[in-house]
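Apart from one protein chain that is not included, each protein chain of the complex appears where it belongs.
As written, the chains take the letters A, B and C, and residue 1 is the first residue of each chain.
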Amino acid sequence: MFNEEMHFESPIRWGMVGGGRGSEIGYSHRAAAQRDRLFSFVAGALDLNAERGKEFGMNLGLAADRCYPDYKTMFAEEAKREDGIQAVSIATPNSTHAEIAKAALEAGLHVVCEKPVTVHVEEALELKTLAEKQNKMLAVMYGYCGFQMVHQAREMVQRGDIGAVRVIQMSFAHGFHNTEVEKDNPGAKWRMNPEVSGPSFIIGDCGTHPFYMAGLITGLKVKSLMCSRQSFIESRAPLEDNAHVVFNFEGGAVGTLWASAINSGSMHQQKIRIVGEKASLEWWDEYPNQLRYEVQGEPARILERGMPYLHNDSPGVSANRQGGGHAEGFFESWANIYHRYALAIDAFERGDTQFLEGHWYPNIDGGIDGVKMVNACARSADQGAVWVDYD
Amino acid sequence: MFNEEMHFESPIRWGMVGGGRGSEIGYSHRAAAQRDRLFSFVAGALDLNAERGKEFGMNLGLAADRCYPDYKTMFAEEAKREDGIQAVSIATPNSTHAEIAKAALEAGLHVVCEKPVTVHVEEALELKTLAEKQNKMLAVMYGYCGFQMVHQAREMVQRGDIGAVRVIQMSFAHGFHNTEVEKDNPGAKWRMNPEVSGPSFIIGDCGTHPFYMAGLITGLKVKSLMCSRQSFIESRAPLEDNAHVVFNFEGGAVGTLWASAINSGSMHQQKIRIVGEKASLEWWDEYPNQLRYEVQGEPARILERGMPYLHNDSPGVSANRQGGGHAEGFFESWANIYHRYALAIDAFERGDTQFLEGHWYPNIDGGIDGVKMVNACARSADQGAVWVDYD
Amino acid sequence: MFNEEMHFESPIRWGMVGGGRGSEIGYSHRAAAQRDRLFSFVAGALDLNAERGKEFGMNLGLAADRCYPDYKTMFAEEAKREDGIQAVSIATPNSTHAEIAKAALEAGLHVVCEKPVTVHVEEALELKTLAEKQNKMLAVMYGYCGFQMVHQAREMVQRGDIGAVRVIQMSFAHGFHNTEVEKDNPGAKWRMNPEVSGPSFIIGDCGTHPFYMAGLITGLKVKSLMCSRQSFIESRAPLEDNAHVVFNFEGGAVGTLWASAINSGSMHQQKIRIVGEKASLEWWDEYPNQLRYEVQGEPARILERGMPYLHNDSPGVSANRQGGGHAEGFFESWANIYHRYALAIDAFERGDTQFLEGHWYPNIDGGIDGVKMVNACARSADQGAVWVDYD
Partner (left out) sequence: MFNEEMHFESPIRWGMVGGGRGSEIGYSHRAAAQRDRLFSFVAGALDLNAERGKEFGMNLGLAADRCYPDYKTMFAEEAKREDGIQAVSIATPNSTHAEIAKAALEAGLHVVCEKPVTVHVEEALELKTLAEKQNKMLAVMYGYCGFQMVHQAREMVQRGDIGAVRVIQMSFAHGFHNTEVEKDNPGAKWRMNPEVSGPSFIIGDCGTHPFYMAGLITGLKVKSLMCSRQSFIESRAPLEDNAHVVFNFEGGAVGTLWASAINSGSMHQQKIRIVGEKASLEWWDEYPNQLRYEVQGEPARILERGMPYLHNDSPGVSANRQGGGHAEGFFESWANIYHRYALAIDAFERGDTQFLEGHWYPNIDGGIDGVKMVNACARSADQGAVWVDYD
């Protein structure tokens, strides 16, 4: 059961870059960080428009002088304060992640970065090195990986409940961009601009989520992949609004990923099915409290969040905020992840490497993997959907 | 879209009676009240065991001197402070609600009371009178009524989308008490003790939820009812662990309610189906982001939370914290309700009766209705499941 | 596995009364009887309009001289033939069943009668006595009871898989008559005429189906019941288009039945849920290949038709015509039942009482039970929805 009493004498002082007014993702970060009283939101460079950012920040409860016009000023000014921020979350367009994260680590901050953590793999690797040198947490926000049933799936695979993994079917295929909606939607527009978004639109924006989960649950590494992608709204070229990826994993498992923004009528269809020798697991983010467990030759079982028959979570970081039957959702997933971030930061601060060894959270390795996948997909697609090595 | 910026210069100072360590409902209240920064949790009489309550309160961030041994002390001491609490939530066993709520109102506090608000109808009516005299908010916590799709259902019925209502099918029928679990579970045990719980166990504990929603959505009033109830675990007698209620509503509609704690294998089965002349609506709390809308002679439609085709909510109190496709859950429902409480309290404080007239939240009228229903059910059942008038 | 080779050297010579052109139920009988080559359709009095009946019968392949103007002529003429019919199915309006069935038995025929077998209980009891005297099969067509998953449910309850039964929830609630469709639909019109239909419309027409299944699966007998019924389309009074029934079964189990023709937007909603001490079973005729099995404290299981983990059926009468995964439906249920009728008739003809003792098919006892239930409901409702004894 979730332990409401877990908190810190002094919550982690925390700021944000990006996530200004109208950003759903900005709200998600703030709601998640503050959910369990482990972070205190005290500073922000929330908007490229400094005035708007300041007004918004103050409305959110920030002091006027801690609403900064840009991240550089924020990092510099906060460093001068005794009560300056200890951690920062970055929720800006993709192409800016690398430089902001670098500056944050150099300023001695723990970092939570939106995915994709960078556009180029090298940048991500450099960030990892820098974080290690600075001895700071460098996390990447895969917001769907905090659901209890995702962790249950991971435990089941690790414990052998389904046998060796053979096939992984992944999808995140919505229909919200089946027409050229970006014309009137700046929040969508930058995602289809390669200079800001990087070499991919929908694979990076959506496909990386179930891909990260597949790695989290199975531990399998990709060996090679083939990507066929399309721009059904032609103005989106060279970026894709639909893609099919086929994977070969090390050890012989295979998989596919369907990432789409033009899957008319679909809400999300973020689904993952893990087929093992003996059984399969299937999870769908629109109905996140259930996990389907299908043993060949037995009736399919519907596992429910919050039930005693589930595997135990790591002590202290249970994802169960209420008993079974009550629907949990997206915000609990995010809050669970930020809870794990807080525990990690605390351990970094205390130098508790033992705790960190046994503690999972979506970190830079998952971020690197996502960037690699996106780049390999672009390489494959741009050569005519040929097979390419992953590394 | 949810407005994250809505908050008060000074959040409402808020305390709790009950909801101590291990209480799921206590956590639900605290998480909901603090979610949108509209309430500040500053005082509590959380436990009958004063020491345990104090330790728990301090772990939750209360000052030591605002962890009180009992509600009387709390109300008295807080009244002396300039920064004393303005509102209190009561999450204690049923039989104590009346006296605590009365004391709170007399102490000049706004009150949120767990359901059933009282055991006897007269007590509830007295509380209503007292709240009016004191000009304070008196709310009753029906935690499932904050889901957007419940409000969508209400809007649809009010706008005539289904025609005149003919039948209402309600259920809340779980299986968690199919054996005598209360032996080792004090949180369950008091609910089956008529001296603490009142004249009903499962009708009051669970049945009141969909019943309240039926009223909220349709506005229909019960005329008469018939209740057949059982104690399948005999030691629970005279309280029931299973009940079937049949309703006659004013105007000719009819309905049924199945409340059960012995529905083996069921998680919740809190469902409501509203059958109108032209169409039906169906909602299920385990999958709360969908609302089924079935027009006779047309394909059934699955409405999804967060979509533009939904009816507009009242400005400023939208239940949409994220776009469609993302699962919201139980905690958002609670947070939405506390958000509405905050707006109501603020209006009471400002004397803004105009706002209050147009503002909905689960208030004492719903609470009275629930108590009436529970009592009428007990009356019916105890006379051999005969029809009884509702009033 | 279904045995396609099971057939008789001479198929049973079989005729029909009623079920003329445009009758869905007539087609269902013919399709079911002929499915496994166990019956040979050779005579009919298919229509009140003799000309139309003859043309229709000939189109169906009957010889001209075996298309009769009425059942009396048919029984008399067929009795004169060496190759006269051995069995007859009756698919006429309710009020005519008793006299036709009586005449058929007196003519030495085995009888399959549509439900309700009669309007009055006494008539049904007389038919039973007559059938015993004549040593003929007297079956009642409950067409949904031939699904394999219904039999699986029965086996599971009998073997104790769910423990003692506590609650039975039944419904058959469609929306096809939410307006006065009978104006232009003679097939619907007679069902709402008490002189033809008997004392009930929708309880008899639909409610008897899940009620029969409940008895089949659990073996429980009703002790008393309460029925509240309405005529939402007023011209249907005194017959109801919506009803709620509450049951007390012998031994302490309880249950409810919702029968409706005005459940707007619903296709059938023929569902049955059997709650036992340990587990529940749930089946829905619109998705008949699945049976939900929910053991308290374990993940719900979805049992699938055609799988080896199901209980064995009685040898020779398996309902499995194909392996699991292939959808079977309504017509297989009917064919399975007629298959069982054929085996029963054959055993009657051979005087094989031992076979008959171990052989199940929907017989007159189920028919009597249905008539009793319908009559008890009418008695209850007409006295103001009071409790009435079943017998």
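By definition in this document, contacts are C-beta pairs under 8 Å (C-beta built on N, C-alpha and C of every residue); 3 or more make two chains touch, one makes a residue touch a chain.
Values in this document were obtained by computation on a predicted structure and should not be read as measured data.
Looking at the complex as a whole, the chain kept out of the display touches A, B, C.
For the chain missing from the display, the contacting residue among C:G160, C:G252, C:G325 or C:G351 is C:G325, taking the whole complex into account.
Of A:S23, A:Q148 or A:S280, it is A:S280 that touches the chain left out of the display.
Among C:H110, C:K136 or C:H268, only C:H268 touches the chain left out of the display. Checked against the hidden chain, the listed residues A:Q34, A:T118, A:Q134 or A:Q169 yield one contact partner: A:Q169.
Taking the whole complex into account, chain C touches the unshown chain at residues 2, 4-5, 7, 21, 24, 27-28, 30-31, 35, 37, 56, 59-61, 174, 267-268, 285-289, 304, 321-332. Within the complete assembly, residues 162-163, 166-167, 169, 175-176, 178-179, 226, 228, 230, 232, 242, 244, 246, 248, 252, 254, 256, 258, 260, 262-266, 275-280, 293-296, 298, 300, 384-387 of chain A touch the chain that is not shown. Where chain B meets the missing chain, the touching residues are 293, 297-304, 307-309.
Following the convention adopted for this analysis, only the chains that are shown with their structure count from here on.
Using mean Cα coordinates as chain centres, the one most removed from chain B is C. Contact analysis places B-C first among chain pairs (by count of C-beta pairs in contact). Once the centre of each chain is set as its mean CA position, chain A and chain C turn out to be 56 Å apart. Here the CA centre of chain B is 44 Å from the CA centre of chain C. Under the contact definition stated at the top, the residues of chain A that touch 2 or more other chains are 304.
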